[in-house]
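Shown here: the complex without one of its protein chains, the others still in place.
Naming follows writing order (A, B and C), and every chain is counted from residue 1.
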Amino acid sequence: MSQHSSTHEHAHGGTSLYVRTLITLLILTAITVGASYIDFGQGNVVIALFIATIKATIVALFFMHLRYDKPVNAVIACAGFLFLGIFLMFCFIDFGSRDGLRPVNWNGKLPVETAAPAPGAAPAPAQK
Amino acid sequence: MLPPQGSAYAAEVDTMYMALFWLSVVLFLGIAVAAIGFAWRYRYKPGRVTPHQTHNTMLEIVWTVIPLLLCVGIFFWGLHGWMEYAVAPGEAMEVQIVAKKWIWQFEYPDGTRTVNEIHVPVNKPVRFVMTSEDVIHDFFVPDMRVKHDIVPGRYTEVWFTPTVLGVHHVTCAEYCGKGHSDMQAKLSVDTDAQYANFMETGGTEWEDYKNNPAAWGKLQYERKGCSTCHSIDGTRITGGGPSWKGIWGKMEEMNDGKKVLVDQDYVTESMMYPQAKIVKGFEPIMPTFQGLLRSHEQQGLIAFIKSLGNDPKGGPPAPTMLSLPPKAQPGQTQAQPGQTQAQPGQAPAQGQK
Amino acid sequence: MEHTLTTKSHTGDRPRPAKNYLTEEKGIWSWMTTVDHKRIGVMYLVGVLSAFFVGGMFALLVRLTLLTPSHKLFGRVLIDAQTYNRVFTLHGAIMVFLFIIPSVPAALGNFVMPLMLGAKDVAFPRLNLASFYLWVTGAVMAVLSMIFGAVDTGWTFYTPYSTTTDGAVTLMTMAVFVLGFSSIFTGINFVATVHKLRAPGMGWFDMPLFVWGIYATAIIQVLATPVLGITLALLALERVFSIGIFDPKLGGDPVLFQHFFWFYSHPAVYIMILPGMAIISELIPTFSRKTMFGYRAVAYSSVSLALLSFIVWGHHMFVAGQSQLATVIFSALTFLVAIPSGVKMFNWLGTMYKGNISLETPMLYAISFLLLFAIGGLTGIFLGTLSTDVHLTDTYFVVAHFHYVMMGGTVIAFIGGLHYWWPKMTGRMYNERIGQIGCIIVFIGFNMTFLTQFFMGSKGMPRRYYNYLDQYQALHAFSTVGSWVIGLGLFMTAANLLASLRKPYDAPDNPWGGTTLEWQTSSPPITHNFEDQPVLEKAPYDYRPEPVAH
Partner (left out) sequence: MEQQFDTSKIGMWLFLATEVLLFGGLFVGFGLMQARYPQEFIEAHEHLQRPLGSLNTVVLLISSFTMVMAVQAAQRSQKKKLIVFLLLTILCACIFLGVKYFEYSHKFEEHLLPPRWYHAQPGDTVHDPSTGGISHGYGTFFAFYFMMTGLHGFHILVGIILLSWLVVRANRGEFSKNYFTPVDLVGLYWHLVDMIWIYLFPLFYLIK
């Protein structure tokens, strides 16, 4: 049993590794905040998410010990993100390719709920 | 098994359906014969030793690949048919649908509106651009083999070319509450003559207002765009025309200094030939409504303007009852099935509120 | 009796142990605080069968209402439109969330899977109990929502209807939220169990196919159910705080809700059907006394179905207002699902070929499954195909299709599995003849009820309709009579099983000659499942007369 915990203790981890990990994360945070003050257009989103992904990976590999852990745990973690990616991808396919259809004689307004369903029973005159 | 075909597209769908149907029958019979046949042929006998067949790679590849190819074929066939449904031809007539619990409103390009009843000319593509006022509904015409959800907050479309004269059933196919199963409409596919007549009379909606022309006129005031330039509360709309409030029976001064009594003749002239007389202080910007207003709609507007007068009972006379011009009453009207019947579920206009 | 004709019953002669899991401890409290997977499985079984009963009563009421267009019975209108909407909503919600989803995995899976793996229990016994109590909590909340105003949204809770209608929708969504977590915990437990608690010598491809099916199901439960949780949480927030994510009046998108909902609920269809297929994969080799044909193909097809189930959800939305590109992509992907389903079907038939087939009750259910699932699967092609789907979706065709898959598939398999493992669970044999007759009656009634609905749907009868056109009267009436036949068959079956409980223990350890590990312990099993840790010596479904290596 002691063998088990000692493998966990010595094969990986150690205060110096954790300190270095923390410093890396803090530097990356500084970079991402700094980058947000520069205008890269669409690039800002990409940069921010890219750095966030690096940070998340570092946390997973070192703080969460995935680097030294049984591979099955890494597979499970990746599966979570993979299926989230699938979810995201298909939703974006739909929203990105909607046609934004409008009637030819559109007056710029979508009909809103009115109180009276019967014809001729229109409420107060519409302010147009 | 399938409802009657009402459109060219229906034939396409039905061919696909029947092909899948017979394919399914064959495959089902294959499975059933195998399952029941094996159960009979290899029924239990004490002491019989069964062979130890763990797998047969060749066979398994065959029964994986053949269905796969079959599925690819079916997908593309279905896609081919669906493309016709998905893309409306450019020349299609556009009808707007506004669905709400639990009625259908149809609006034609010229502003004519009908409720729970729609007329389309035969053999001409018609495209429905639809939105909902409350929850999701679904425009389903079984005879045309089309349906599409109607989503609040945006527009969706569906189209078809009706080929069969007569009445077809329109039904709501997305659950929308208590009246879901009563949300029905009649789709009347007309000959060109019938359709022209329908457009001339503007459907049957006006008949509900026969005895209340002012309410009918108010509806036209909102629908035909009068309200963008003419207020009915006495205020002046910038870049618009005179308010209708209290205008009836007044002596208006024109920009050439003449004074004119606001009566039926004057109002009719203003609608048909708006540039003929311009009220002093206003710009000659009103477009003509010639050909855009049916006689009963004109009568309604006049009655409505009168009802906004300072003394609705006084002033020059205005129509008290809507009527069609005599020429619009030929024998053709009897051929229109939907037009002469009362519509179920549609409340009469007057007396509400 | 016929069931004694087993090929080998080497554990059958063992003396029955003095204590088993049912008798080891006594009293309600010992049940309520148990962490024994077998007892939890039995409690789940009682729970889901009660839910099945309630949901079934609602189903009979729905069918009875639709018997005539006037909805009159003996001159009185049975229920009005509003009540009808509530009844079919409750039927759907109870059947899906309270019955089918937990039925096979949480009831039978809980009982059988650790036995099949040769394990003492599941990986997390206390989590297992927690999962059961979450199920109970969810069930109680669902019942409360019926009392406090009912729900009329349909089990799909589509916005904006569900955010604007009256009634206890928030309570019901919270009930389903809780049930979702019950399902997640079961899934986590089973995945960990399969990974870590297999008997010595049992590799991945020595596991019984039931375990493969349950494992694939558990993967879906873990990865899909959280999205249901967040969706329902958003729906509840929408109702309570008008956050506007799904409400077009506040800038939201109702179709987004459908994406969220079906991202869970399509995989959920496979949470329902995979365990059903898994049971059939046990029944067919056992009663054919022949090894499973294409074991690996069946195992892989379970896992690939689980994965494919995540990328086809948009086929519920072909006409719902998603983009046309998305519609085409989802249709293409949907056809992929047909392949592993077909592979399973062919492998089952291949297993029966040259078998030594006896038609005891479980095998009759298995053959029913093959026929009904074939219809359910083949009609699925109509709905995956774009052009025909436009006409058929949202009609009775869809209703019939998913009842063929859910009831004709999963429920039939569930009842078959229940008969199969009943001797193991209770230690009693039921009356074989009545069991067989019950199965045949259910089969006939089922086809009467739902085959007619394919024709109604093709004709254009929309689903969830209270009033219908007179032209459908005859078909509706026939369908309603069919529902009574199903009711009769299920009543017989239930009575048969319950009656067996009055007898003393009479089941042998291995009544069917099964080769998986659960048959190597006593019936009913002892509390810790096995006297000695079983060691796997042969692959499952090895029916060769003499053991190869001993």
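The rule we apply is simple: a contact is a pair of C-beta atoms (placed from the backbone, for glycine too) under 8 Å apart; a residue touches a chain by one contact, two chains touch by 3 or more.
A quick note: this is a predicted structure, and the numbers were derived from the prediction, not measured.
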{"item": "Omitted chain's touching partners, listed by label", "value": "A, C"}
{"item": "Residue touching the undisplayed chain, where the options are C:W31, C:F124 or C:Y505", "value": "C:F124"}
{"item": "Chain not shown: contacting residue from C:G229, C:G276, C:G514 or C:P534", "value": "C:G229"}
{"item": "Which of C:I94, C:L134, C:V169 or C:L256 contacts the chain that the document leaves out", "value": "C:L256"}
{"item": "Residues in chain C touching the chain absent from view", "value": "123-124, 127, 184, 187-189, 191-192, 195-197, 222-227, 229-231, 234, 237, 241-245, 250-253, 256, 260"}
{"item": "Interface with the undisplayed chain - residues on chain A", "value": "1-2, 4-6, 8-9, 13-15, 18-19, 21-22, 25-26, 29, 32-33, 35-36, 39-41, 44-45, 48-49, 51-52, 55-56, 59-60, 62-64, 69-70, 72-73, 76-77, 79-81, 83-84, 87-88, 91-92, 95-96, 108-110"}
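Convention: only the chains that are shown with their structure count from here on.
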{"item": "Arrangement of touching chains [line / ring / star / complete / other]", "value": "complete"}
{"item": "Distance-to-centre winner among chains (Cα means, whole assembly as reference)", "value": "C"}
{"item": "Separation of mean Cα positions, chain C and chain A [Å, integer]", "value": "34"}
{"item": "Centre-to-centre distance between chain B and chain A (centres being mean Cα positions), rounded to whole Å", "value": "42"}
{"item": "Numbers and ranges of chain C residues touching at least 2 other chains", "value": "248-249, 255, 324"}
{"item": "Touching two or more other chains - residue numbers and ranges from chain B", "value": "134, 152-154, 156"}
{"item": "Interfacial residue positions of chain B with respect to chain C in the complex", "value": "1-3, 12-13, 16-17, 20, 23-24, 27-28, 31-32, 34-36, 38-39, 42-46, 48-56, 59-60, 63-64, 67-68, 71-72, 74-75, 77-82, 85-86, 134-136, 138, 140, 142-143, 145-149, 151-154, 156, 169, 171-182"}
{"item": "Interfacial residue positions of chain C with respect to chain A in the complex", "value": "195, 223-224, 227, 248-249, 255-256, 259, 263, 310-311, 313-314, 322-326, 329-330"}
{"item": "Chain A partner contacts - residues on chain B that touch it in the complex", "value": "94, 96, 98, 100-101, 103, 109, 115, 129, 131, 133-134, 152-157, 205, 208-209, 212, 215-216, 218-219, 221-222, 227-228, 232-233, 346-350, 352-353"}
